[in-house]
Structure formats: structure tokens, C-alpha cells
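So that we are looking at the same thing, I have put the structure below in C-alpha cells.
A single protein chain has been omitted; all remaining protein chains appear in their positions.
Naming follows writing order (A and B), and every chain is counted from residue 1.
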Amino acid sequence: MLNWTPSMQDSIMPTDRTIAVLSGKGGTGKTLVSVNLAAVADQATYIDCDVEEPNGHLFLKPSSVSEQVITVGKPKVDQKLCDGCRICSKACAFNALAVIGKQLLIFEEICHSCGLCMSLCPQHALKEVQKPLGVVRKGSSGSVSFLSAEMRIGESSAVPLIKALMREKQTGLTILDSPPGSGCLVTETVSHADFCLLVAEPTKFGSHNLAMVHELVMLMDKPCAVLLNKTQDGENPSEEYAKTHNVRILGSLPYDKELAHLTSEALVASRENEHYRSYFSSLLQEVKDASDSYPQR
Amino acid sequence: MHQILILSGKGGTGKTTVASTFIALSHAKAYADCDVDAPNLHLVMGSFETERKSDYFGLPKAEIDGTLCTGCNRCFEVCRFDAVIPGPTYQIDPIACEGCTYCLHVCRADAIHTRPVKVGDLKLYERKEERFSTATLTMGSGTTGKLVSEVKKQLKENIPETEVAILDGSPGIGCPVIASLSGVDLALMVSEPSVSAFSDLKRVITSARQLQVPVAVVVNKYDINPTICGEIEVFCFKEGIPFLGKIPYDKQVVTSLNGGENLACLNTPASQAIKRIYEKTLQVWKEQVRL
Partner (left out) sequence: MIVAVPAEEQKLDSPLCVSFGRAPYYCIFDTEKQKSSFIANEAAQSPGGAGIQAAQDLVDAKITTLITFRLGENAAKVLHAANVTLLKALNLSIADNINAMQENKLAELDAIHAGFHHAH
């Protein structure tokens, strides 16, 4: 009788699994951990969800990159039909419309594409047209399928771009390199995750932001665990937080000048150095085991 | 109000460490944390005598009155933000709702109204003559430049006009950074010697220049990659940007900050470097203000 373990199941039938790597604080090592976890897997999709300041491409250096323009609907006015009644501009919650005489001015970067103005216009002078929001880039880097997006400068909301990235998700393992903070881009990213890996540094700043992002993950009802990064001797407020709040600690990655240097050169440490390849492989297995211990959602 | 802003582009380069040291060295009475998404400055500024909190409201969000809802589904059909949750009584997800009011307009049962939603807290701390302005955003909110503007406005309204304020900025190049740059005399960029940080540094410098704010650069943890540090120095030279110094990686910084000690009181390699940089920054700032 075979003992059916989750890792056996993986090699026969890859489980769909989406892991979000978060930190709350910037510079803690989200990208470091994300690119390395993706690189050591047999096959994985890496998605750079930090669409305002994407960095994953610097490390994974994807090839065969194809770009797809993502559009979003914006109103366009037929001035001949517009009589300057202002029903649209008064209704717009975002102040994206102004009326000078009978001329309607539309401010596309402020517009949130909700569609209300078009539905209200008594003269049917407003139609929806598709305008570029940003680009999604797809490529490959070794065994990693790479996805990232860049927002057009000035656009007000990047959330549709993250949704567009998620539509490209494939089966198997997906690693989401999340944006920093706890704002709407993070909540959008986390909403697509099965499991969250919280990366924390051993400073007061780190533990404070760990608390913030842990609270968010709990609010969104996602299972999670902590990875302590850049650890050194002495107290670790993040470790203390995890212990007092019963958050599983999957491991720690000590501060290491060699690793810092490799990362500063935008090299994927697990591809350069056997020690790190082995470390991140074990970490990936820990993450898989941890996420398996929660019921499928 | 005169303002010196500490920015970085990439997060985690040491803005708050440098800002808190500057505040101690200058005996500044006015300072603010503009990183409303993940504020950290308060963790190293000690305790204060009083804290004044005020609610910060964003766009009003939709709310459905379950007693009036007929379940006609029109709101669900028009909402583009996946904010309507159908069910025996329909509900609005306040995190997803963007406040566009489309649902309100289509509801025939008059069951939907908007309500003001608190999206953060504005805080003002006082300690003798010191005033520290900061804010926190509720999770899931879109980070707004407006809250950053409120943080600066709150500081300005509570300090004498002649005071120089030191502002701990936020990472990135989005609206909060743009809002923090408004009216600033000098933006000091704290970078680090990595490909990622260098790339982000260039982007944030572009934003600062668009707003006609003078910039200066320092590199933190420079010994992790002296080569890239050198590339940043050359870039600054070519762009006519003052390069004010390099700070070595210093394990002691972590221990001191965790212990609540300000680097201004220490004599470690990093703190010495920051002190020299502080003097140079003051110099550059004085030149800018005279212009």
C-alpha cells in the first residue's frame, strides 16, 4: 500500500498552488525569495505583482518576451450630440469630467472606468473606447514562466493590471511577488493566493510591518507562515511577533554578504551557488508542506 | 515651512534610519512620516506627551439596506469592481468598492446609499516644542497622495513658520511620493548599490525633477557592491546631482535601532558617515534656499 504523500502527488500530477510572497516593508527580500523559489522548482510561474516598481525581470532576465497591451474602457464624447447638460460631470464621483459651455472635457487618467457617465447621458453622446492601461510581458527564464506588467505613467489604478496578470496564470506552481505595503494592490494580489509567505527582517521596522501584513492576511482568511530574513545575532522582534501570534516560522535566512552581493548584482543566488540552490529547494518543500496542511480552497 | 525630504525609490534602503538620525542631529522640532502605507518613523522617535488623532475619510462607499433590497441583481450587473456580493441579501464589499455610485443609480428599490468610509488616521504627536505628524491607512485602501498632503498640512499648521521640517518619505514613485515632493526645498535620495535600487533611483529622480525639486544622493550599505556604488556616483556626476556620501553596511545599526537608540548618539562607522552626510546636506540645503 503506497503512502500517498503530497510531494509524491506533485511529481505525478502537479497541484495547482499559488503562493504570495509578502512583507509589508520594502527591501525585506520579497523579490529575492520569490525569484529563488520559482527558479528551484521543476516548473513554476513567477508573477511580478509590483506593477509600479517591478524588479523581477532584472533577476530572471526572461527571454522570448511577448508583450500584450492591456486596455481599459474610457468614455469618449461626440461633441455634436452633447448639449452641456452636466448630468455626467455632476454624477462622476472622481471629478474626471468638466463642462465648459457645451464642451465636455474628459480626464482619462482620473477616470476609474466605472461606466456610469455613459449610462446617464440623455443624448447618448458618450461611448466607451478602449485605451491602453499598461502592458503585460510574458517570457521564460529557464524552467520559470515569467509574467510582469508595467503601468502607463499617470494611470490612477493598477488593480486591473494585476487582474490581467492573474488571467495568464498557468497550472502548477505560481509564485506571486507582491507589492510592498498593505494597500489595494496587495489585497488584490493576496486575493488570488492559496498561501502567503511573509518575509520579515529582524528590525523593529520589520516586525511592525510584519504585524501589519499578518493582520491583512488574517482579514482575508489566507493561511500563512513566516520566513525570517537577514537574521543576525541578537534579538529578533519579528521572530518574537511570530511566536507570540502563533504564526508558523518556516525558517530563517541569515544575513550573508555573499548573498547580499549576488542580489545586488541582480543574480538569482540559487542559480549561482549550490548552497543557495539547496537552501531554497528545502524552503520550497517547506512552503508546499505548509500549504498542504490547510484544506484546499 | 521649509522642508527636507528623504526619498529612495526602492524600499528598504535606509530612509527612516537616515531621517531619524538627521532629526536628532538637527534638533528639529518639526518632522513627519509621509509613508502612510507603512509608517515606521514613530518606532524610533521615542515616546511623546500627547497624541492627537483625527479620522481621515476617503470617497464614500456604497452600502445596501438589506430590508429594502429586492434581489433584482441590477447592481451586480453594473459593478465593474467585483464589489457586489449577491446572496439572500445583497452586500457590498467595502474593500473592493471604489465609490463610483453606479449601483446607486440603477437600484430601483432605493436600497443603496453611500456612507463616508474612514480610510485612515491622521496623527499629531507633541513633545515640548516638537511636533511629529504622521498617518496610517486602513488596509486595502488605495494609497492616496491626499493623505500625505494632509500630513504635511497638519505639520505646517502646528509649527512656527521659520521651522525646517524633516520628512521621511515613502518608497516608490506613485502619488504619495509626488504629494510628498510638493513644495520641498531639497529631496535627499538614499539609495543602495544594487541593480534594482539604481533603476528605481533614476525613476524617482525623474519625478523630482518634473516637480522642479532639487535632489542630492547618498548610497547606503555601499560596501555590498562598491562597483555599483561607483556607477551611481558617475551617474550623479554626469547629471549634475550632488553626491553627498556613502554609508557602510553596519550590523550595529540594527541592534541600536531595535534597542531604541538613535544613531546620532553612537560612534559606529555608519553613524559617523551619516553625520558627515548631514553636514553636507545642510550645506546644499542652505544654497538651495538662498536661490
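What we mean here is this: a residue touches a chain if its C-beta (ideal position, glycine included) is under 8 Å from a C-beta of that chain, and two chains touch if they have at least 3 such contacts.
Owing to the predicted nature of the structure, the values given are computational and were not obtained by experimental measurement.
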item: Full-complex contact with the absent chain, from B:Ala24, B:Cys72 or B:Ile178; value: B:Ile178
item: Identified contact with the non-displayed chain, of A:Cys82, A:Val99, A:Leu120 or A:Val135; value: A:Val99
item: Contact residue for the chain not shown (choose from A:Cys184, A:Leu197, A:Ala211 or A:Leu227); value: A:Cys184
item: Candidates A:Ile110, A:Val135, A:Ile249 or A:Ala290 - the one touching the absent chain; value: A:Ile110
item: Touch criterion as defined above, residue of B:His2, B:Arg80, B:His113 or B:Lys146 at the omitted chain; value: B:Lys146
item: Residue ranges of chain A at the interface with the undisplayed chain; value: 89, 94-96, 98-101, 103, 105, 107, 109-110, 154-157, 184
item: Contact footprint on chain B, counting only the chain that is left out; value: 58-59, 98-99, 141-146, 149, 175, 178-179, 182-183, 210-212
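By our rule, only the chains that are shown with their structure count from here on.
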item: Chain A-touching residues of chain B, taken from the complex the two chains share; value: 9-13, 16, 37-38, 40, 43-44, 59, 78, 80-81, 95, 98-102, 105-106, 137, 139-143, 171-174, 192-196, 199-200, 203, 221, 224-225, 228, 249, 251, 254-255, 257-258
item: In the complex, chain A residues that touch chain B; value: 24-28, 31, 52-53, 55, 58, 91, 93-94, 112-116, 119-120, 157, 180-184, 186-187, 201-205, 208-209, 212, 215-216, 219, 232, 234-235, 237, 255, 257, 260-261, 263-266
